[in-house]
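Removed from the display is one protein chain of the complex; every other protein chain stays in position.
Let's turn to subunit A:
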């Protein structure tokens, strides 16, 4: 063994394989031959297919599309105004013992006189929001009758009370006297609504009765269209349309002038559960919001002129009340049972985008009713946990009309550009 030669070969850094490039060349030559001659050494013909035009669509890569989307969202976010602060807690909690846990009743009403009328079991109380004085108006004796529907008249002079036993009473609150008893129904009165001197009542006997409270024979018209209890009843702000929601999941729109003939304007069957929550939009004529019960859980916004649903949100929870915010373009929904989300909560939605703005939820069990203060700032929720909770959720009121225009301008001025990494 020649150790020196071995050592040189092993340690020398210069490549010794000068035959390698030749070898490579020969290999490549063979390869090229292979590629241009077939196995028998025959040359062949090469053709390219030009049969039909291939798609000339640009192949956009998914990554670029994603980048574009993200950039668009970012821009949109920049333009939005910082949202007003929504209070997390209630302003006040009132104890409401024996408040009936009944989805179908509407036992709360806040009159223009700043007095809240609320039925707790067989008793009806008046709470003055100015001095917080409490006064019991009436108590039903016997144990098998109680108020199921309470509504102040528009001028807050009269309080309409509907009962379990189908009685409908008008009370003068100042003198604490019963003025009138109206007959007509054969089942409990679940909902009532005032339209000037017309008092409309909806009952478990499936009928809607319009009473003219000035006339001796008060019964102006009786409509039998619903197939089940009429649990939701609301007159529009102008008083030309009435929305009635039933336990058979139907929502009817009626015209004031045509009510005597029982001809409805629209019959809307989109809901899959009882329609109790109804609220007319204060800033758009003929726009109605309706909320469905447990199996439905949808807030639907309707154009009652055409009878079409213009928006739909799935809240996945039983909706017991809807209140529009007069000061900002929002709507508040009160919820009861849910298998998934929003149980026992109040949800605030931006209108018309219907994006959820906030959530208030301190009720220990389901919310039964919602009502709004006359100044449009406070909302009360009556819960099955026997509490009345006051939320200052609709304020602060913005000064001047056209507040939506102001907020847009603010948004533009606060637009900040920043680099998207």
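What we mean here is this: a residue touches a chain if its C-beta (ideal position, glycine included) is under 8 Å from a C-beta of that chain, and two chains touch if they have at least 3 such contacts; residues count from 1.
By definition in this document, contacts and distances are computed from a predicted model.
Looking at the choices "Signal peptidase complex subunit 3", "Vacuolar protein sorting-associated protein 26A", "Large ribosomal subunit protein uL13c" or "Mitotic spindle checkpoint protein MAD2", the name in the UniProt record of the chain not drawn here is "Mitotic spindle checkpoint protein MAD2".
Touching the missing chain, out of A:48, A:85 or A:216, is residue A:48.
Subunit A meets the missing chain through residues 32, 35-36, 38-39, 42-62.
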